[in-house]
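A protein chain is absent from this complex, but the other protein chains hold their places.
To keep things simple, chains are lettered A, B and C as they appear, and every chain counts its residues starting from 1.
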Amino acid sequence: MVAECRHGNTHVSFFSDLISTVFERRYRRALSDQADGRSLRELAMDLLGTRGEVSGSALAHMILDRYAAMSTDDKIAFFDFLTHDLGIVAEDVQMTLHAYQNVPSKDSYRAFAAASEPRRQELARRLNQVPGGTAQLVAMRRDLLRMLADHPAFAPVDVDFKHLFSSWFNRGFLVLRPINWSSPAEILEKIIAYEAVHAIDSWDDLRRRLQPADRRCFGFFHPAMADEPLIFVEVALTRGIPNSVQDLLADARTEIEPEDADTAVFYSISNCQAGLAGISFGNSLIKQVVSDLSRDLPQLKNFVTLSPIPGLNKWREATGPETTATDQDQAIAAFYLLEAKRADGLPVDPVARFHLGNGAMIHAVHAHADLSENGMKQSNGTMVNYLYDLSQIAKNHEQFVSDGSVIASTEVRTLAATVHREK
Amino acid sequence: MVAECRHGNTHVSFFSDLISTVFERRYRRALSDQADGRSLRELAMDLLGTRGEVSGSALAHMILDRYAAMSTDDKIAFFDFLTHDLGIVAEDVQMTLHAYQNVPSKDSYRAFAAASEPRRQELARRLNQVPGGTAQLVAMRRDLLRMLADHPAFAPVDVDFKHLFSSWFNRGFLVLRPINWSSPAEILEKIIAYEAVHAIDSWDDLRRRLQPADRRCFGFFHPAMADEPLIFVEVALTRGIPNSVQDLLADARTEIEPEDADTAVFYSISNCQAGLAGISFGNSLIKQVVSDLSRDLPQLKNFVTLSPIPGLNKWREATGPETTATDQDQAIAAFYLLEAKRADGLPVDPVARFHLGNGAMIHAVHAHADLSENGMKQSNGTMVNYLYDLSQIAKNHEQFVSDGSVIASTEVRTLAATVHREK
Amino acid sequence: MVAECRHGNTHVSFFSDLISTVFERRYRRALSDQADGRSLRELAMDLLGTRGEVSGSALAHMILDRYAAMSTDDKIAFFDFLTHDLGIVAEDVQMTLHAYQNVPSKDSYRAFAAASEPRRQELARRLNQVPGGTAQLVAMRRDLLRMLADHPAFAPVDVDFKHLFSSWFNRGFLVLRPINWSSPAEILEKIIAYEAVHAIDSWDDLRRRLQPADRRCFGFFHPAMADEPLIFVEVALTRGIPNSVQDLLADARTEIEPEDADTAVFYSISNCQAGLAGISFGNSLIKQVVSDLSRDLPQLKNFVTLSPIPGLNKWREATGPETTATDQDQAIAAFYLLEAKRADGLPVDPVARFHLGNGAMIHAVHAHADLSENGMKQSNGTMVNYLYDLSQIAKNHEQFVSDGSVIASTEVRTLAATVHREK
Partner (left out) sequence: MVAECRHGNTHVSFFSDLISTVFERRYRRALSDQADGRSLRELAMDLLGTRGEVSGSALAHMILDRYAAMSTDDKIAFFDFLTHDLGIVAEDVQMTLHAYQNVPSKDSYRAFAAASEPRRQELARRLNQVPGGTAQLVAMRRDLLRMLADHPAFAPVDVDFKHLFSSWFNRGFLVLRPINWSSPAEILEKIIAYEAVHAIDSWDDLRRRLQPADRRCFGFFHPAMADEPLIFVEVALTRGIPNSVQDLLADARTEIEPEDADTAVFYSISNCQAGLAGISFGNSLIKQVVSDLSRDLPQLKNFVTLSPIPGLNKWREATGPETTATDQDQAIAAFYLLEAKRADGLPVDPVARFHLGNGAMIHAVHAHADLSENGMKQSNGTMVNYLYDLSQIAKNHEQFVSDGSVIASTEVRTLAATVHREK
């Protein structure tokens, strides 16, 4: 046998994975024997107490396992406990704040810092110390988000979760990985499951998105959730900027050589973890991929999306110009993207807000670009290219956030102006 | 970003793969410009000549690419060339043999060794120096094997291929790898394609064979064909020795904990490369897997197959006992496995020859064990367990090859004896 | 060539590392061109502002690079800025706290959470988004710790650093890796540099600690600082519990087979990162290694340290029993470990506090166990074995923290009692 053990070690890791699993399994069994009538609340208090220092990982496992098996009602009771029993104590905050103001010192500051952070944050950190803990905490927040509408009192718990996750899922801890036909099946099946924009209906369909030389896919991963993509983007390498997603994904399309492409099209971006809602990765992902692709394929000139306009028809019905002539679709979409604003001055369209907020500009608008049922329903099939020019995005972004300026190509401006005049 | 570049480097390798591919592609284009009217025969002679020393890999690429694109007729012409132009020259063998006999020396021996080896072997070695060359040579032999019936004169070429492949695919160069749900999709799709015994009809079916904790799969790989399994075995961990393959593969079966299993069942072994026919890996694979599984799960007591009896019905029709009572199936199968022999004293049944030749023994025979169309057709659904006992296989093997002794359990012997008496 | 690119890909990653480096270098050059007269303070405010959302990683690079090149005085000015300009604003805390108390809601809680966390924490998180940022922040705290004695006003900044690092270096994010003779030289040179207990004086000395079959070394690593061990422990596998570190490390010692060992001796534990002071890894490391070694070598019976007694002689001179007879060393050491307590009831000896706090017990005390200059100076050469029994550590720990109980073997108690009586 080749000494794969040391160097390639797939073989070896398999048996060891197995060993781990067996070991883990026995360990969990032993744990459940200890389950000894203590309530989840008591276990949580133990974990926060001195016991937690030494038997922390056993306690953390027990709590997470119990939580996972709970009914919705029990989960509600648990979040209630987090909300009311492990929140801040206003008097403590005030007292320690005064003490710190009077005598600013290490001790007085530490006391204030401890008092002003609710204990549920420390609980989450201690639960996070076991393998798989991070993923289970993300799942816990997913549950919480679903309950918030009915239980608005839990909102502070969510604020704390989001605060912790922003720190743990800091961009500096994320890993960009290509996802391709050599990726593990357990990751690929998640791509099929999570694709949110243009559904992948089978493994063969997936292969068509990943295997051809003119297709790419990249995702962000976190080291503590190594099998779970956080967000991924699908890219097509093309000659020219495409104006139809069906053409882009057509079975019969002609594959091109990557080095013959002049354009990279980000035609689908999907967030994967409901429990990480509000933690933004998309901006970093696109910029990282633009940067990596330009290094790899220096002849690429354009980095654009081919994006849906999800709010177009809804807006049109409510407040749009009266024409229903479809030969106006393009101009109306341009108008909508440039002019339809919310009270805060930002575009009505959520996808527009995302890309313009990233510093992209509106490059072109295409009618008949997404003839799928969903595409017709949301925008009569009209789509838009947002263009990422690394040398402009900082400037574009600043204009956008300072006064809501939407940067667009002359062509798009002209189209929008047509509508303006008509109105 | 985490410094994945250095340590995990999936990200990095992707771009580099791409670079390689681009580079390779341009290189091939350049090569085809050189294709300058030289025939494949001329290119082969160049590769065997001094040109080969320096521009070898360019020539090898060109030859392999040309070969891959050839019509069947052109391939026949190529094998004809290998057979007649690159074979041994009897006079040279004789002359160098005499010289060596007269004055045994380094030079005279080297001359003899060179003369007695046909030049097509050196051609194959030189073709093998390029990336992917090994796989292309294996594919070349696959073509050759298909042509042999119509072109028996090519047989010596096949003898040489087999000789080279035995050396290159020496067990010492093979790598055992587990194949599981973390394996790359490009390998898994080959498992679906190559499974020869119990067809895998979808990715979901594949997942059922790989993902459960009580299922395993292992394959042999060669470093120069890293994406191509050579042979693989599927294993079920069970309590007790199973007597039905449908039960074993049932969707609704109850998964067990690996550490609760006492038996490992090799229920399917598939060779993947037609071009490696006659190069035996199965024996090594089973022994390696038995050895690895016993180390990993020390409580395992039985290592058995659940094997088809492909020759049973054919034999029964031709020469078997007259009864067609299906309640005799088990006994007749036992009789067939123990007593039905070829002229050379070895069992008629090819699967029996394989496992008994490996040193396994016949452990049990089961009626109604494979109710698939194929199972019914070949053996009325009867199957057999061959048992691998590492401490006995050397002894069993020797008895088997010295006098054709078939080692079987008392139970199987008793069953077979019933039939004997009846006859 | 074997297709190493895809599977082993050392080759590939090298060139890509290089590409990254080149790319990075050019990028930094471009950045410094932008250095446009803005002060570090201004850059930091930009990073905290909206600019940070899009050009964050460029700003973060610039700030970290500037910081790294600063004089001590400039660093002091920077920490002054962090202390006073990016601290909490008491009025804001009070105001938001009141608002939250009056109307507890998502918004009011979020406002309070924002106000009660100093902005320097957000600055640190944004600096952490670039490759290498984590290591640079750890180095920044190392600087800070050195300045604290002269600049006690900076203490709150350190409290915040420690708080962030506790979250980022949560045990759940750490990776245990064996360190052996197959480890990269760039990691091994750090082991040589960081070994704090028994100095490693050359690569040959290092090899003697790592390569023999009866030696092990393990370290904790963080994914974002992949080349930097955080803490490591050196282990000797022995027959019987050793009573001399010089014997343990002797060049001429007889190596034993790992499977013949009954004892694992943790003879050296070294923290590597001054900037992570106070973030405790040692407890987790030892327990993880005990757990892994017992799985791997199930015949191991004892998990002990061979530890220095750093405070013994100092205590002896100050307050110990009067005898200077060296034949009393063992008993006096036992007495010291059991009875010499601080005002808070915990042992005077820092190493004793660490291991007893982890739940270990005092197993044995050995005179003449460390004859090095340092060993003689701190404890007349006396050393101690702390014993880790996974089934007892939770109980031991709780007794220790609740009432300062020191668990020790009968033998050690008896030794200590001798001194007691004498006194």
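Just so we're on the same page, contacts are C-beta pairs under 8 Å (C-beta built on N, C-alpha and C of every residue); 3 or more make two chains touch, one makes a residue touch a chain.
The shown structure was predicted, so the numbers you read here are calculated from the model rather than taken from an experiment.
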| item | value |
| --- | --- |
| Residue in contact with the excluded chain [from B:A113, B:A250 or B:A318] | B:A113 |
| Hidden-chain contact residue, picked from the options C:A58, C:L123, C:M140 or C:L188 | C:L188 |
| Candidates C:V89, C:A199 or C:A213 - the one touching the absent chain | C:A213 |
| Residue in contact with the excluded chain [from B:H163, B:R239 or B:R342] | B:H163 |
| Absent-chain interface as seen on subunit C, which is shown | 1-2, 4, 8, 10-11, 14-15, 18-19, 21-22, 25-26, 171-178, 180-186, 188, 203, 207, 213, 223, 257-259, 288, 292, 295-297 |
| Sites on subunit B contacted by the missing partner chain, in the whole complex | 6-8, 19, 23, 50-51, 53-55, 57-58, 88, 90, 93-94, 97, 100-101, 104-106, 109-110, 112-113, 116-117, 125, 128-131, 133-134, 152-153, 155-156, 158-160, 163-164, 166-168, 170-173, 175, 182, 223-224, 283-284, 295, 357-359, 393-394, 397-398, 401-402 |
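Here is the rule we go by: only the chains that are shown with their structure count from here on.
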| item | value |
| --- | --- |
| Most extensive contact between chains (C-beta pair count) | A-C |
| Rounded Å distance, subunit B centre to subunit C centre (Cα mean) | 52 |
| Length of the line joining the C-alpha centres of subunit A and subunit C, rounded to whole Å | 33 |
| For subunit A paired with subunit B, centre-to-centre distance based on mean C-alpha positions, whole Å | 45 |
| Residues of subunit A touching at least two other chains | 8, 19, 171-173, 175, 182, 223, 295 |
